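Every protein chain but one is kept in place in this view of the complex.
Per-chain numbering from 1; labels A, B and C assigned in written order.
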Amino acid sequence: MTDTVDRADEVREVERIIIRFAGDSGDGMQLTGDRFTSASALFGNDLATLPEFPAEIRAPAGTLAGVSAFQVHISDHDITTPGDAPNVLVAMNPAALKADLHTLESGGTVIINSDAFEERNLAKAGYEHNPLEDNTLDGYTVITAPMTSLTKEACKDLGVKPRDAERSKNFFALGLVSWLYSRPEEPTMLWIQEKFKGRDLVIAANEAAYRAGNAFGETAELSASRMTVRPAQLPAGTYTNINGNTALSWGLIAASQQAGLPLFLGSYPITPASDILHELSKHKNFGVRTFQAEDEIAAVGSALGASYGGHIGITTTSGPGVALKGETLGLAVSLELPLVVIDIQRGGPSTGLPTKTEAADLMMAMYGRHGEAPMPIVAASSPADCFDAAIEAVRIALEYRTPVMLLSDGYLANGTEPWKLPDIDSLPSIDIEFASELNGVDSEGREVYWPYVRNDDLARPWAIPGTEALMHRIGGIEKQDGTGNISYDPANHEFMVRLREERILKIADKLPPLEVMGDDDADILVVGWGSTWGAITSAVGRLRSGGTKVASVHLRHLYPFAPNLGELLQRFDHVVVPEMNLGQLTKLLRAEFLVDAKAISKVSGQPFTAAELVTKIQEVAR
Amino acid sequence: MTDTVDRADEVREVERIIIRFAGDSGDGMQLTGDRFTSASALFGNDLATLPEFPAEIRAPAGTLAGVSAFQVHISDHDITTPGDAPNVLVAMNPAALKADLHTLESGGTVIINSDAFEERNLAKAGYEHNPLEDNTLDGYTVITAPMTSLTKEACKDLGVKPRDAERSKNFFALGLVSWLYSRPEEPTMLWIQEKFKGRDLVIAANEAAYRAGNAFGETAELSASRMTVRPAQLPAGTYTNINGNTALSWGLIAASQQAGLPLFLGSYPITPASDILHELSKHKNFGVRTFQAEDEIAAVGSALGASYGGHIGITTTSGPGVALKGETLGLAVSLELPLVVIDIQRGGPSTGLPTKTEAADLMMAMYGRHGEAPMPIVAASSPADCFDAAIEAVRIALEYRTPVMLLSDGYLANGTEPWKLPDIDSLPSIDIEFASELNGVDSEGREVYWPYVRNDDLARPWAIPGTEALMHRIGGIEKQDGTGNISYDPANHEFMVRLREERILKIADKLPPLEVMGDDDADILVVGWGSTWGAITSAVGRLRSGGTKVASVHLRHLYPFAPNLGELLQRFDHVVVPEMNLGQLTKLLRAEFLVDAKAISKVSGQPFTAAELVTKIQEVAR
Amino acid sequence: MSAVPVTTKKDWSSDQEVRWCPGCGDYSILTAMQLLMPELEVRREDTVFISGIGCAARFPYYMNTYGMHSIHGRSPAIATGLAMARPDLDVWVVGGDGDMLSIGGNHLIHALRRNINLTILLFNNQIYGLTKGQYSPTSEVGKVTKSTPMGSIDQPFNPISVALGAEATFVARTHDMDRGHMQEMFRRAHDHQGSAIVEVFQNCNVFNDGAFNAITKKDARDAMLINLTHGEPVRFGVDGERGVMIVDGTAKIVDVAEVGIDALHVHDETAPDPSVAFAISRLADDRESPTPVGVLRSVQRREYGESVSSQIAAAQDTKGPGDLHGLLRSLPTWDVS
Partner (left out) sequence: MSAVPVTTKKDWSSDQEVRWCPGCGDYSILTAMQLLMPELEVRREDTVFISGIGCAARFPYYMNTYGMHSIHGRSPAIATGLAMARPDLDVWVVGGDGDMLSIGGNHLIHALRRNINLTILLFNNQIYGLTKGQYSPTSEVGKVTKSTPMGSIDQPFNPISVALGAEATFVARTHDMDRGHMQEMFRRAHDHQGSAIVEVFQNCNVFNDGAFNAITKKDARDAMLINLTHGEPVRFGVDGERGVMIVDGTAKIVDVAEVGIDALHVHDETAPDPSVAFAISRLADDRESPTPVGVLRSVQRREYGESVSSQIAAAQDTKGPGDLHGLLRSLPTWDVS
């Protein structure tokens, strides 16, 4: 079957390779991909990853629904996306081949575990004929290996039971792929020893499988397919490969240290946000309190209660959870207390596609509350950027005493990229002081504390319980400006409604102006937000290399907008907005600036590829 | 004190009078206003009312916070608002005078219960001097009557205890005002007898008080102040005076009859929506089921469950309740089941001003759900119009199998107007048929039922449990078009997201085009929605009588818009949008049509007056 | 209506592939149900399964009946509306311990007190399965999970105690290892007029494997499951050598030889006062002690939907059927000509 020819023995150098590992949920593909990524990271490549989990259910083994995949893009230069069409597909079973072959570039390489292509599996995947035996794979470079049996064989003398040995077949695949793409062996071996410490048989089996895969490459004369990707020229520094949820969690911890206030997370588990709860609950030694609440309303409520007590109240969730928190957020707006609501967006509406990505909660973030209840919105643009975005969200919440919405999505949450670790001393400072003094005089001339007096930023003082003499009451009923007493006065209500809007808009005053990337004299401006950053950057780069003039700008702040956005939009004839929704930022830009912004929408549960964007932007350019 | 002069004995005829009854919550001003309104309605005037309750709390008697007022505008011609500045203020105590004097037109008439102007009450109202004795009332026509003591006096011989007699003083006020404005006595007497049937002493006291007030007018020589308003020339028909919540409840019942399906209301009490629950729970003989749920989520959930069972599921609430229902509405969007969510908007954000009106939930109605979850929005424009709006909302929900948002507000809910009762046979028909047959063929050639097959309107079939052979499962996970089976296929998701939007937009195809009122060749178009209709109509009328060219259009459908709205907006140089929010419809129009629509915002908890709008629109005209 | 047609398990199985982890306890519950349905003499089209979100909540997809897979925690509320609107239907509610007791706790207790005609199955695996292993409101103190790396600190609910405290009229417990017992409980719950809740101990072999091994494994059952039988003294153990006594208001496990059989508590499901059922529910506050299973309480109280219907009937009796023309004229009217 292996139709490779012995053409040359040396390893070809290429700029980048995109590999997609696909198999059954039980096949350990996430781990395999992760290991390959780590080895590549340590090797010095730039990289980006896209794990794709099967939907929340446990699908029966061998079915299409059970396919789990991990795509990794490794490169010798700066890259921003996990790549368009993979160059290499590793298919551990027929379902994986069926599900993912269509994503492969034409002429790409398929690496197949031939043991899995037996009748039952073929049937489960819906193949009437064995694709290894018909013309399904014509035009691809096909490498087949009986991974299961070779792995068992390799483990035979170790005392590992055959059923257990079988579980190591993903390490066979990893060994083979690592050989093909010249990845160093050492990091993986170290990792195996660390991870399975104390379980010697498992260590032995995995190591044997890895080496067997490696050896298979050598002995099966696959040299012609060998390639390597040189280390990228990244800025000097210490790097780690990080996913968005971890970066976000660490950003929250960093913000807590910068502000000198303890972190409180009130959360209810939900995909793809749960990992932030898991991560933060590991770091109690930072004084982090995590609370798994009975539901999302209690989660945000507890966070608000903690904020009231002087902690940094955080709540993490995904769309369905945000939809439940609206009433409490209205209260937070009215109370003017800090709070950060983190929405790791996923496919909607309703339960939708829980394990897939989407960015269709922007409008809910803007408007999902009754009455005029403005809240700042911050969005993260790449896995590592989640760290900075989290700090920025906390900064705004604390400095302006307001709930803030922080948007990420499933793609950022689980995708990884190398992150140059920041110098801790250079992290933004967060200035926050609790009120400690009386600040008003009542009608009888007594000194009193007024909770709704304002500073230059229009933020109110934050007096926390326990502070002597500053006892006061706050609530969700309209309050008098200054004193904070309940007020039903029409003029006061009008004043307060407008003030609440103004104070949020005023945050823009201190935001840095947006910078346009690309050609300042282009006709087209691509406006992005959130996780489209990678694809946009890559697409704009390709277009410009191809001679098309195009500029782009990426928004960190969705509300309020950076102060120069309006002026900037006016400078271009065409404004296009790639969004993983039906055009939500587009609507906001149109309403605010009356520019004829056009959305490039994708709502398939998958991120944009740069190639798609190149095409779509070119259509506008024409 | 009474500085009236005996000028003429006959009753002056005027086009209209605006009277404001104000007193303590315990003084029965709502009832007094209501009676005066009824008598005027039966007399044949056109009218509009504005009850203003104190906030939810029970404020201490005599304080400003406890003032309850009822404004009624009676006219000999078609009117649409409860009037700008009242011509007459009835003040039952100092707090009422203090709270409402500023609303009175300059030179207006004040009718005062002088008994209440004693030291304690003056102090509670914050008067340092008795306003009856200083220059506070200079420039007004002042009629004082010791209403409390005269009422007690009148009841002396009836065997009524003095404390009980005191309670009838509002009927004294009513008698006096009825004499001044020539209202017929009979309807009120009949009402008293009916209302207090079996409580003879109460009947006697109220009647005596009314007559005493009447007599006071005669004997105190107040003839100079007498006026009357002739019956209006209204279209022939049977009329009743109705408030918005009642009209809305009846509209729901009518819709249920038109559709031939039973009504199910799942609700949780909240001001100002509770009265719909109260009203509907009285009409069980129409087969209406009402359910007071444990919270708003259960309320909408139960309504959705009832809809699933083939009833018309309705849920009523106000802003805070809608903020809680978002997740369930997302499910309803995904299930494609009929459901009507009724939001009687009130002042926000958060608890805000629960008894005051506002219309700031439009954006939440549009976007308060995660993912792309479009829902049609219908708004009522006057108290009586709530009847038609309810039918329209139910029609769309049933015919298109979609949740619908119906917006009303506190002003419509409690305000009243004469309503020409519709001919029942002319009510819109609502066509709805349950699925009863298999409609698909599965991969093995068996006939099956597919819940997501579509008709020309893109609505799916509605097979209710109990229907033989059509068993099927639905849920909130993305489903395959047609079969309705769970589908994680990217292309299907993209298709379904766009389809769900398209099917809602398609509702516009069958909507009647909007008609412009006023000058087609004007520069200015006033676009309205909801309860601003009355004030806009009145303001535009006045402007046009004054020679300003102006046109207006009022939107019943906020999503999707009527098909000709875009074209219509383009025809005018200026588009202004009076809204009881910070410009929510304005934003939608700008985003959709790229017209430079400008909001005229009012967020004080009170409806626009026509006079305010005249000024604001003139500013644009200039 | 014609007689209920004879059906088999297959008739009650939908065409959807069952998608739980291999070995999950949910399979045996599903099988028990699909085998039971033909015996209940009900029609598939009159049967509805409503669920929330979770592994357990996938249940409706696999039953060839009407079904709704709704949103997390809300199934009792949705089912309440359906049961009120359609008293002719058999409405089943299925969910996990997170779905029903965490986010959905309030809807559950309100459905129970109202006595809505629902058959509620709570699959208790003491874990969040679908979201991959966080602790749940029934997890034991100290449990190490993804969200509690240092062990959970929350006192768990005892679902039976919660239900009894919430005025439930029918409360039972069973487990996924005994098909016959499950079927018996499901049948009894189905036959009950009003809200019936059955807690089903269910093994999540992926995230909480063996949680109930100590009591539900075949060889452990005799010694560890206290089978409640109406009208019988409460005895268990291989030779019925142990029993339950109510001593000063609390339930105690005793040696029959020591106290004599007459001292044992004679189980009475129908006791109007729920106190004894509550006392019995407190046996086994941990996983290692003998645990009561069976019907703890089964009393008659008017079913909610029946009350709703009778109020409608009464209103129609006194006011006549709804007359829209009349309704519009029920406030004072006047004529303009």
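In this section, a contact is a pair of C-beta atoms (placed from the backbone, for glycine too) under 8 Å apart; a residue touches a chain by one contact, two chains touch by 3 or more.
The shown structure was predicted, so the numbers you read here are calculated from the model rather than taken from an experiment.
Asks: For the chain that does not appear here, which of the shown chains does it touch in the whole complex?
Replies: Result for the missing chain's touching partners among shown chains: A, B, C.
Asks: Could you tell which one of A:L31, A:A61 or A:I486 touches the chain left off the display?
Replies: Of the listed residues, the one touching the omitted chain is A:I486.
Asks: Looking at the full complex, which residue from C:R43, C:R114 or C:R188 touches the chain that isn't shown here?
Replies: Final answer for the missing-chain contact: C:R114.
Asks: Hey, which of B:F21, B:Y127, B:W179 or B:Y268 is the one touching the hidden chain?
Replies: B:Y268
Asks: Can you say which of C:G25, C:G54, C:P156 or C:G243 touches the chain missing from this structure?
Replies: C:P156
Asks: Of the residues A:A123, A:A224, A:L421 or A:V441, I need the one that contacts the missing chain.
Replies: A:L421
Asks: Since one chain has been left out of the picture, which residues of chain A touch it in the full complex?
Replies: That gives, for chain A, the contact residues 38, 41-42, 44, 187, 191, 231, 234-242, 246, 250, 253-254, 257, 262, 264, 266, 283-289, 291, 293-295, 297-298, 301-311, 313, 327-328, 330-331, 335, 420-422, 424, 442, 465-477, 485-486.
Asks: Tell me where the left-out chain touches chain B, residue by residue.
Replies: Residues touching the hidden chain, for chain B, are 56-61, 63, 65, 268-271, 274, 277-278, 281-282, 284, 290, 292, 294-296, 320, 350-351.
Asks: In the whole complex, what residues of chain C lie against the chain that is missing from view?
Replies: So the residues of chain C touching the unseen chain are 102-103, 105-106, 109-110, 113-115, 137, 150-151, 153-158, 161-167, 246, 248-251, 265, 271, 273-276, 278-279, 282, 301-302, 304, 307-308, 311, 314-315.
The rule we apply is simple: only the chains that are shown with their structure count from here on.
Asks: Between chain A and chain B, what distance separates the C-alpha centroids? Give it in angstrom.
Replies: One centre to the other, that is 46 Å.
Asks: Find every residue in chain A that makes contact with two or more other chains and list them.
Replies: 65, 320, 350-351
Asks: On chain C, where are the residues touching two or more other chains?
Replies: 53, 69, 71 - these are the residues of chain C that touch more than one other chain.
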